[in-house]
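Missing here is one protein chain; the remaining ones are kept as they sit in the complex.
The first chain written gets the first letter, and so on, giving A and B; residue counts start at 1 in each chain.
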Amino acid sequence: MAQIAFSNLRKSYGKTEVIHGVDTHIEDGELIVIVGPSGCGKSTLLRMVAGLETVTSGEIRIDDRVVNKLEPRERDIAMVFQNYALYPHMSVFDNMAYGLKIAKVPQAEIRERVAVAAKMLELEPFLERKPRQLSGGQRQRVAMGRAIVRKPAVFLFDEPLSNLDAKLRVQMRVEIKTLQRRLGVTSLYVTHDQVEAMTLADRIIVMNGGVAEQIGTPLAVYEKPATTFVGGFIGSPPMNFLSVERLQGSGLAASFGEAAPALAKTVGVRPEHLSFCGEGQAAWSGELVIVEALGAETLAHVRLDDGEVIIVRLDGGRTAPVGESRVHVTCEADKLHFFGADEKRID
Amino acid sequence: MQKRVVFNNRLLPYALLAPQILVTAVFFFWPAGQAIYQSAFIPDPFGLKSQFVGFGNFEFLFSDPYYLASFQTTAVFSAAVTLLSMGAALWLAVMADRIIKGSGAYRTLLIWPYAVAPAIAGVLWLFMFNPNVGLVAWYLNAIGYDWNHVLNDGEAMGLVVVASAWRQISYNFLFFLAGLQAIPRSVIEAAAIDGASFWKRFWTIVFPLLSPTTFFLLVVNIVYAFFETFGVIHTITGGGPQQATTILVYKVYADGFIGQDLGSSAAQSVVLLVVVGLLTVVQFRYVERKVHY
Partner (left out) sequence: MSGMVEKRGIGTWLTHMSLIAGIAAICFPIYLAFVASTVTQQEIARPPMPLLPGPHFLENYGTALSQGINSPVWLMLMNSSVMALGIAIGKIAISILSAYAIVYFRFPFRMVFFWLIFLTLMLPVEVRIVPTYEVAAGFGMLNSYSGLILPLIASATATFLFRQFFLTVPDELIEAARVDGAGPIRFFVDILLPMSRTNIAALFVILFIYGWNQYLWPLLITTKPEMNTIVMGIKQMFPSGDDVAEWPVIMATALMAMLPPVAVVVFMQGLFVKGLVDTEK
């Protein structure tokens, strides 16, 4: 069990800085998901915690111990890798036991700990097999087992589900969450999949271009995105963004156009907060381009008069106005998000 | 290409490299340096003193008709070995590629001569063509051809070429067969549907697609003929008759160890170094090209 703290954490390769100062504090037992597009620095951040990348400046503390200079094995961590990184020539048992053997844990205890983990992960029938004789999901479990037997203070997950097919990914996601709850081990989990982030995390760190754009609970991040990037990245389909001028020129101007903060440049609105209306109440009008009926929901793409396309999310079964290609869209004033010229949220 | 994560020990990498670097320095760089150094001197007949002659050894070498003849001999020999072994191997590979069942058995029967040392290959062929007891020589005699490679330049060259090529067929066969089998079947089938006959297909589709393999084997065979056929020549002809089969590598040995002409032998070594360097550059180009495919 451990707390983790980053203070002004930075990483450079040569002259290029790739992590621009991350500060955060992670509570004991929390599951933190670091999410962002590829190249945003999320894996680098995780690997710095693991000790696989050096820290350029700033500090990483695990339980008040600065670990910047420690070897991975001295940090009391365990890691699950994207491609599992199982030792191909070793049996499942040996893979799980390897770290313990190096740490000179007595044989009997190794057997005991591996047995417990194997039971927990339903790997008992496979202990003598080699990794190549296992399915993707089973390999994933072995990789987790290898982390569990170490009884580390911190779990690090580096996109552990990205090599699995969609169905298995959902199943393993649930298993990881359950397991983490049960063991109560502080965990850092890196993914590029925002659904995974939303479902797993106690708190999410959204990273973009080496900066932690927002840190907060999944709902907080969803409901009050700190930047346009977060609004666009979290949520599917993403938030619609329009310029404030268009809002002011719209039919909504009278009701809350003035409500827009003086500095606001962009207005964001989630697709589910938009709805079709009569021409009189229209905030925006445009042409219906395409309607995607997905069953539980229906997505309507509307091309506004100046060419911008927005998405309107309707409940499943409901269809968009048929037969007329010209549609009118509105939303409630309190569902609008305002962002300044620096793309940051203005409340 | 580099590893993302490496170990940080200071001394360990040097310790790991030490054995190879030591052996390389002592048995490669030091002798190569010696060869370059010695090539600039002429030792006196008693080996007590050496006289500095600069490029004198090289000047002498390139005005020596025997040395120039050896260049020509090497060129003829290498070209003949390469052509013969590659031609035969390509024919066999094309045949083996045509059959589906049993090509594995043919492969087994065709690849083992590679394991026969060049010197042993020389002894086997010498036995068949020995003017006194050789079976083939006897039959040639019986049909009125007086075979004697001990006296006849052309026959001696022919024999060392055949013996050298014989062993190399396996190697070429293996790579040609692999190259043929790597050609996508759909391409061949498309040509067949276009109405091309087997040989038409071979020359217009298969052979051009095989060119990377062919080029690679060309370099490998030339290197083989240059440097690895010493055993064949030493056992069959000893470079004779009248140096008719003295290729460059054989001459380095003959002048250095039998003639004890160290200055000249060293200069020849340096010339060979340059030749190997050129061949390596050619080979490297090939590798680069292959990478860019």
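The criterion applied here is as follows: a contact is a pair of C-beta atoms (placed from the backbone, for glycine too) under 8 Å apart; a residue touches a chain by one contact, two chains touch by 3 or more.
Just so it is clear, the structure is predicted and the values come from calculations on it, not from any experiment.
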Options B:V53, B:A75, B:A192 or B:L218, residue touching the unrepresented chain: B:A192
Omitted-chain contact residue, chosen from A:A5, A:L52 or A:A282: A:L52
Residues of subunit A in contact with the chain not shown: 47, 50-52, 71-73, 77-79, 81-90, 98-99, 102-103, 146
Touch residues of subunit B, complete complex, unshown partner: 1, 3-10, 12-14, 16-17, 19-21, 23-24, 26-32, 34-35, 38, 88, 91-92, 94-100, 106-121, 123-125, 127-128, 132-135, 137-139, 166, 169, 171, 174-175, 178, 180-181, 183, 185, 188-189, 192, 198, 201, 206, 216, 220, 227-228, 230-231, 234-235, 249, 252-253, 256-257, 262, 265-266, 269, 272-273, 276-277, 280, 287
